[in-house]
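The complex appears here minus one protein chain, its other protein chains still in place.
Now for subunit A:
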Amino acid sequence: MSAYVQFADTAKSFGPVEVVRKTNLGLERNSLVVFLGPSGCGKTTLMRMVGGLDEPTSGSILLGGEKVVRPDRRRGMVFQSYSSFPWLTVERNIAFGMRYRNDITSAQKSERTRHYLDLFGLADFAASYPNRISGGMRQRVAIARTLAAGSDVLLMDEPFGALDALTRERLQVELRLIQIREEKTVIFVTHDVEEAVFLADRIILFSRRPASVVADIDVAAELGPQRPLEIRETQKFFELRNKVLHLIRNETGTAV
């Protein structure tokens, strides 16, 4: 079983500050992996390195066996904020993901744009500008753009952090469905343990800075791949959530 995304002796320091301790970690293709860890531990840094936006100080990151050196279309980023361009309509924001692709015709581009507008329930807002739509919709636009770009790895850094509970829940369900349907590999960073357990096939728990893996929890083995909303009310879900909570408390408590 070979990993699709592979951290190989990856370490990162910003000047004298060690942020990521030498890490070896392989992530399966078509799975959703959640990075969980105390604030400031280095989760964003790990993800940016996968995206090719930051370079490891030593070691490397492999994607399908190939070393990551610069950002490209295969890995799309979804940030917590600022994710859609204010000067483009919803439709054109989504199409922006394909703007620099020469391998598909413009007819195919509009067709794909349509597809994602419909998939994310944005069709009625195709001509609206981002500042006229809700925060939840703006995040949908950002995710749709990344999918339209044809990325098969989605790097999501607390993408739902700024949303209200209900919107957040809906987007979690949608994300999970789309991830399975479109066969994407997702790395998802969050602070929210509920969210982590609900979404993840696998949770990687990191220590305080410098980040290193302290726990690797196989959520899919317990909850299976399908995540209907009701799963949140099951015994298994509770147990898992509590287990993760305890692990986190221990981590943040001991590492002084």
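By our rule, a contact is a pair of C-beta atoms (placed from the backbone, for glycine too) under 8 Å apart; a residue touches a chain by one contact, two chains touch by 3 or more; residues count from 1.
In this section, contacts and distances are computed from a predicted model.
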{"item": "Choices \"propanoyl-CoA C-acyltransferase\", \"Putative Nitrate transport permease protein nrtB\", \"ABC-type quaternary amine transporter\" or \"OB-fold domain-containing protein\" - which one is the UniProt name of the chain not shown", "value": "\"Putative Nitrate transport permease protein nrtB\""}
{"item": "Listed residues A:Arg112, A:Arg145 or A:Lys184, member touching the removed chain", "value": "A:Arg145"}
{"item": "Hidden partner chain, touching residue among A:Met77, A:Leu171 or A:Ile248", "value": "A:Met77"}
{"item": "Contact footprint on subunit A, counting only the chain that is left out", "value": "51-53, 70-73, 75-77, 79, 81-83, 85-88, 96-101, 129-131, 142, 145-146, 149, 151"}
